[in-house]
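Take a look at this one; I'll ask things after.
Of the protein chains in this complex, all but one are displayed in their positions.
After this line comes chain A, so read on.
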Amino acid sequence: MLPTFCRCGSRVFSSRGYLFATRALQTKVHDHTNNVTQPRDRPQVQAKHIDISDVRKDMPDKEFRPLYLDAQATTPLDPRVLDAMLPYFISYYGNPHSRTHAYGWETEAAVEKARKQVADLIAADPREIIFTSGATESNNVAVKGVARFYKSKKKHIITSQTEHKCVLDSCRALEAEGFDVTYLPVQKNGVIDLKELEAAIRPDTVIVSIMTVNNEIGIKQPITEIGALCHSKKVFFHTDAAQAVGKIPLNVNEMNIDLMSISGHKLYGPKGVGAMYIRRRPRVRVEAIQSGGGQERGMRSGTVPTPLVVGLGAACEIAAQEMEYDSMRITALSQRLIKKINEALPQVVQNGDPKQSYPGCVNLSFAFVEGESLLMALKDVALSSGSACTSASLEPSYVLRAIGADEDLAHSSIRFGIGRFTTAEEVDYAAEKCIQHVKRLREMSPLWEMVQDGVDLKAIKWTQH
């Protein structure tokens, strides 16, 4: 028996649902450094378990939870973040906009501290940070807000084909309002061509929106160069940095970024909160989408959710401290995964140029294996074939199509998301399982058999039925 299973004397390994946190509650709850009280006798407290079996019948055994390798979809909350948030769920419940009492003052102070923590991570001024519900809202406010505010003078927007759905959909909505949108293609390596961008900028271009790190293939766009180009052409530059903030160094001034979208739950913070950076000098104006009490300087009305914002701030501060350490670990784990899979399996294609990718996002295509069937087989590992937002459809990802991946390879892609809490053991386990199932699925595939026999599949003329 390994020590991992004997950490708690009161716990029987297989007794799920009956874990009693007696030791914790009887000895530790009063463990304040300056307020030590003797533990009183308390009744045993049962751990809370959530039963969803009436909603979903096919859930795996709770004692055998899958490994989490989907860090691009969302990340677990860092315990340090939860520790910062809990007081604001329990004691400090005031409305940060209440000016007449201490409940409001204490939460307002917490919100302003969080604003500074977010600003510090991207080298901005706290007054340039607006709290939102997440990167989707930030993207909407940035793209639609800027376009609508300046619509009397400028009518053209530039974005790329591999943007997140919320940017593309915002652009579609603007097209319906009479704006002109250029969807820049990307090169085979996933990066946009700066010359094409420069050629696309027109005198009436109001904003360029290009994401920092792609959520499906992890490609990093040349943000500094795009920022410099937009700056020289006097076009606003917005970047959706949801996958990048806290993971790679970002500096809004050095990179000439005018607007930036930040998500809480992609950097080990809480879900349901995000931020938008909006430059003050020279001033960028947006037309608010949401009408209301005029919070966040009128750009985002609605009560600021103090606990979530405190969590976002803590997550940003921790990300700044841990960036080097996380990056070192994640790079090593990413290389370990790719090496293991490549050593065992032929015909594996990495989507997106690895040299220009964020290493925590590894998108691999296993030729002759259908991605969805591989995902089904890999029940022990929580993975995805691409973005969570589009994972309900069986259509191949538009990002993979934009980088020119063949239809069959686009169908066979799996995204491995490595994060702060991923371990080498998890990577090894996932790689082993993946290798085992790819081999098995390929053995069942007639196409794979033909390729092994030396048939060139591209030369075959399939009869249509």
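As a working rule, contacts are C-beta pairs under 8 Å (C-beta built on N, C-alpha and C of every residue); 3 or more make two chains touch, one makes a residue touch a chain; residues count from 1.
The rule is simple: contacts and distances are computed from a predicted model.
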| query | UniProt protein name for the omitted subunit, picking from "PHP domain-like protein", "Complex 1 LYR protein domain-containing protein", "Cytoplasmic tRNA 2-thiolation protein 1" or "Multifunctional methyltransferase subunit trm112"? | reply | "Complex 1 LYR protein domain-containing protein"
| said: Touching the hidden chain in the complete assembly: which of A:80, A:202 or A:401 does that? | reply: A:80
| field | Hidden partner chain, touching residue among A:66, A:126, A:222 or A:354 | value | A:66
| query | For chain A, which residues lie in contact with the unshown chain of the complex? | reply | 1-5, 7-8, 16, 19, 21, 23-25, 28-29, 31, 33, 45, 47-50, 61-68, 76, 79-80, 82-83, 86, 325, 380, 420-423, 425-426, 429
